[in-house]
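See below for the structure under consideration.
Missing here is one protein chain; the remaining ones are kept as they sit in the complex.
So, chain A:
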Amino acid sequence: MSNKKVFKLTVNGEEQEFLAEPRELLIHTLRERLGKTGPHIGCETSHCGACTVTLNGKSVKSCTVFVAQADGAEITTIEGLGNPDNLHVLQESFKEHHGLQCGFCTPGMITRASKLLEENPNPTEQEVRFGMAGNICRCTGYQNIVKSILAAAAEMNAAKEAAE
């Protein structure tokens, strides 16, 4: 089957150009073609959110996006949120508040949470719970995830205030 086409993506700031079948799912492109194995596959049916990435500024479940639909897009995965020398506040906060156990949902959770806090920098607990309802965690029972996100929001707001 060779109906391959050339696609372009900008992933974590790096431009990528490659040949792929249009039907290839974005999660497979990211994980298998581009080596971004942070986002995971938990269902392939848009239910679990393990595959969450940011695509053109929106949280997207990359298991149900064809690479053809993403052509030309800007994508951020967990690998693009922070690095060992400069972690994202959420990455620190999840560790600090025990917001993860097996870690399989964590990249999707943190990627989604980073977007949520952009959309709503000062969420209530209920808003966090609602805003994160597209991401399933089987281990933590969410209590510490919610705590991690609220703590990160507070810290980010405090830093913003200090800077102003």
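One rule holds in what follows: a contact is a pair of C-beta atoms (placed from the backbone, for glycine too) under 8 Å apart; a residue touches a chain by one contact, two chains touch by 3 or more; residues count from 1.
Going forward, contacts and distances are computed from a predicted model.
The complex appears with one chain absent; UniProt names that chain "Carbon monoxide dehydrogenase large chain" among the candidates "Ferrous iron transport protein A", "Amino acid ABC transporter permease", "Nitrite/sulfite reductase" or "Carbon monoxide dehydrogenase large chain".
Listed here are the chain A residues that touch the chain not shown: 1, 21, 23-24, 28, 31-32, 36-45, 47-48, 50, 77-79, 82-84, 87, 90-91, 94-96, 98, 100-107, 110, 128-130, 132-146.
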